[in-house]
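Everything on this sheet refers to the single structure shown next.
What you see is the complex with one protein chain gone and the rest in place.
Just so it is clear, A and B label the chains in written order, and each chain counts residues from 1 on its own.
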Amino acid sequence: MVAVAPDTSAAEDRVSVASNWTLVWWRFRKHRLALFSAGILICLYAVVIAPDFFSTQDPELTDARQAFIPVQTLHLFDEGGFKPWVPGIVGKRNSVTLRMEWTTDPARKAYVGFFVQGYPYRILGLFETRTHLIGPVEANQRIFLLGSDRLGRDQWSRIMHGTQTSMTIGLVAVTLSVLLGVLLGGISGYYGGLPDQIIQRMIELLQSVPTIPIWLALSAALPRDWTPQQVFFAITVILSLVGWTTLGREVRGRFLALREEDFVLAADLAGASRTRIIMRHMVPTFLSHIIATSSLAIPVMIINETSLSFLGLGIRPPAISWGVLLQEAQNIQTLALAPWLLIPGLLVIVAVLAFNLVGDGLRDASDPYSH
Amino acid sequence: MTAQAGAPLLEVRGLRKYFPIVKGMFRRVVGQVRAVDDVSFTIQEGETLGLVGESGCGKTTTSRCILRAMAPSGGQILFRSRQGAMVDLAPMVRAELRPFRPEIQMIFQDPFSSLNPRMTLLDNVGEPLLINGMRNRRERTDRVAELLRLVGLRPEFMHRFPHAFSGGQRQRIGIARALSTNPRLVVADEPVSALDVSVQAQVLNLLLELQSRLHLTFLFVAHDLSVVRHISDRVAVMYVGQLVELAPTSAIFERPRHPYTAALMRAVPVPDPRASNIGGALKGEVPSPAAPPSGCYFHPRCRFADERCRRDAPPLREIAPGHFARCHLAEQLNLDIRQG
Partner (left out) sequence: MNPAPPLLSVRDLHVSFAMDEGLVRAVDGASFDVLPGQTVGIVGESGCGKSVTMKAILQLVEQPGRIASGEILFRRRTGPAATDGEEVVDLARLPSRGVEMRAIRGAEIALIPQEPMAAFSPVHTVGDQIVEALQLHGRQWRTDGGPLSRKDARQITVDLFRDVGISMPEQRIDAYSWQLSGGLRQRAMIAMALSCKPRLLIADEPTTAIDVTTQAQVLGLLRELQRKYGTAIIFITHDLGVIAQMASYVVVMYLGRIMEEGPVDDIFHAPKHPYTRALLRSIPSLYGRARVALPVITGSLPHPFNRPAGCPFHPRCGDVIPGMCTTRVPSLQNIAARQQASCFLYHDKADPA
C-alpha cells in the first residue's frame, strides 16, 4: 500500500469511516450563517415545548383598562449591579379622543426576576409548575415586555403561545406531506405503470388548482362549532394535502433514478424483498436530500398558515397563532396607535429566514458525493 | 478445456426478449425490438463462457434474463440447483426465484454505482448474507472478514464506507459481495472495462484465482476481445440479438468461422506499432434490432455475401466439434484475424 505520513493517514481514516450523516455534519458546520440559523430554530422550538415557561402572564388574561400599553423595554442593570427592571407606565386620558394614552416612565422602575413564580401551568401537560423564565418580582404586578393589545392582553405571552401553534403546524404539516410525498411518490416511481399514471395525474390536478381558493374552500367547509384543536388539526391536514405534490414528484424522480442503480439491482439479485430494497437501499440514499427539501418547505407552510389565519380562515381565536396575532394589526388606525402589534410579523420573517438558511445549508451539505 | 461431458450447470434454450415499440398517446404497440432472439447455449460447471458483441447486440439483455433481473419473453433457462435437479428459471415469479438467488450472483461494471454509498463494507458485503438468513452479526462479521481477505483487502477496512476506496478496490468489494452467498454461477458484466489499465490485470488475475479455488462458473460479458480471450474457456459472439458463433476460445481466435467474428477481432487495435491493423475496418453500421435486414443479418456489411445470404437466414450450425457458426459459407471461408 501507499506510504503516507501518519497524520494524513489518521485524517484519512477518520474520513473513511465517516458515515453519510457525519459527512453532512462536517459540511454543514462550515456554513456559519446556517449554523447560526439552526441556533435560532432551536430557541424557537424550545418555546414550542413550553410556551408558558417563557410567558410572563396568562395570554388570555384581559383587562380593558390596560389596552394598548407600549413596549416596556427590559433593562438588565441597575444600581451598579445585575438587577433587571422595566420602566413603569403612566396613563393619561386624552381629552379629545377620550382614549387612555400610555407612556413609559424610567423613573418608576418595576423590578423583574428570572425563574420567578407566577401563574400555574403544565409542561407538555405533565408536570404542574409555577416557575417562569421571566416575570415581575411582585407577583400581582403585570409587565408588558412587548406591549399589550386592544383587550389588554400581554403580547409577549401571546407570541410565545402563537409560536407554539405556528411552528408546530409548519412541522406537522411538512411531516404529513413528506409521508404522503414519499409514499405516493415512491409507489409512483418504484412500480410505474398504472399507479404511476394515476398519481401523476392527481399531482397535476392538485398543482393546477390555485392554492388560495382551495384553502379558502376547504377551511370554509370546516364546521363552525369545531374546537380550536379540531380546527388546528384540520388546517394542518389541509396544508399538507395541498403541499405534498412537489415532494411527491421529487421522490418519484429519485426512485426512477435509483431503480437503475447497480446496488439496488444487487440487493434485488440477493433476494431482498421490495420493502427492504425501498427502506434499506433507496430511502436512505435520498433521506438527507428530503430533509433538506422539507426544511425549505416548513417556512412555506408557516407562511400559508399565517396568511390563512390572517384572513380569518385558519386558526381562529381563542386559539393563538402568528396569523391570529397579526389579525390584530389589520387596521391602519390600530397600527398608528400601537405599532408594536407588528412584532409577530417580524418573528415570521426571522423564522422563515432561519428555515431557509438552514435548508440551504443542509441541501449543500447533503450530497457529499457531488464533487 | 473444462467443457467435458456431464450435465451442464446452465442450459439456455431459445431465449427471447422482445421490447415493444410504443407510439402515440394511447401507447399502441407498433413493433418489437428483438433484443435477444432465440439464443441457446450451455455452460458447464467450472467453465467460463465469454459473451462478446458490440453495444446493442443483446449480450447484456441475455445476461440480465439469466439473472432474472428481467423476465424473458420466451425460451428456457435451465439451471442445475444445488440439489441436482434442473429447474427452469424463465417462467418463475419473484417468490419462486428467491431460493435460487444465492446461487446465481453478479459482478457489476461500474464500481461506483454498484456499492451502496450509505453502507459500510461490512453492511454492503454482508447484505446478501443477512437477506439469506445469517442474522447473527458476529457470524456475519467473521464471514465478511474472510471474504475481504479472499479478494485481497484488509479485513480492518470493513467499517469504512465505499467512498474511501479506489475503483479497483471497489471492484474487489463487489466481487466479495457476489461471492458471499457461495454462488455457483457468477455473471460478470464488463467487470474490468471501467478500471484503469494498471488495475485491470489485478482484477482479471483475481477472478482466475477465485475460479480455481472456489470452483466457480462464470458467464463473462464483455466487449473487449483481448480480455475475453484471456479469461474464457469458450466464447460466444452476438450480433443483432443472435448468437453468430460459439466455440472454444483457442478455436475461435485461431480460425473464426463467421466473418463478423473475424471483423470484430481485426478491429481491436493491437498494442504493437509494427502490426498495423487499422484500415481493413468493417464498413457500415450495426442494423437496428427493430428492423433487421433480410436473410443473414450481417450480409449488408459482409464482403463475402452472395444471393443466398441476402435471401435465407442461416441457422447456427456445428461446423467442427463444439464449434458453431451462423454462416452459409462457414466451411469455405478462410478467415484470418491478423491483417496482412
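Everything that follows uses one rule, which is that a residue touches a chain if its C-beta (ideal position, glycine included) is under 8 Å from a C-beta of that chain, and two chains touch if they have at least 3 such contacts.
Note that the coordinates shown come from a computational prediction; the quantities given were computed from them, not determined experimentally.
Checked against the full complex, the one of B:L10, B:C65, B:V199 or B:V244 touching the unshown chain is B:V199. Contact with the undisplayed chain is limited, among B:E146, B:E209 or B:E331, to B:E209. When you scan B:M106, B:L122 or B:A263 for touch with the missing chain, the hit is B:A263.
Note on the undisplayed chain: of the listed residues B:H159, B:H230 or B:R317, the one touching it is B:H230.
By the touch criterion stated above, the residues of subunit B touching the omitted chain are 54-55, 166-169, 196-202, 204-205, 208-209, 223-227, 229-233, 249-250, 253, 263-274, 276-279, 281-283, 285-286, 337.
As a convention for this text, only the chains that are shown with their structure count from here on.
For this pair, subunit A with subunit B, the centres built from the Cα atoms lie 55 Å apart. Taken in their complex, subunit A has these residues touching subunit B: 12, 15-20, 261-263, 265-272, 276, 280-281, 284-285, 368-369.
Chain contact summary for the complex, subunit B toward subunit A: residues 67, 69, 97-98, 101-102, 104-106, 108-110, 113-118, 120, 124, 127-128, 131-132, 157, 159-161, 163-164, 174, 177, 181.
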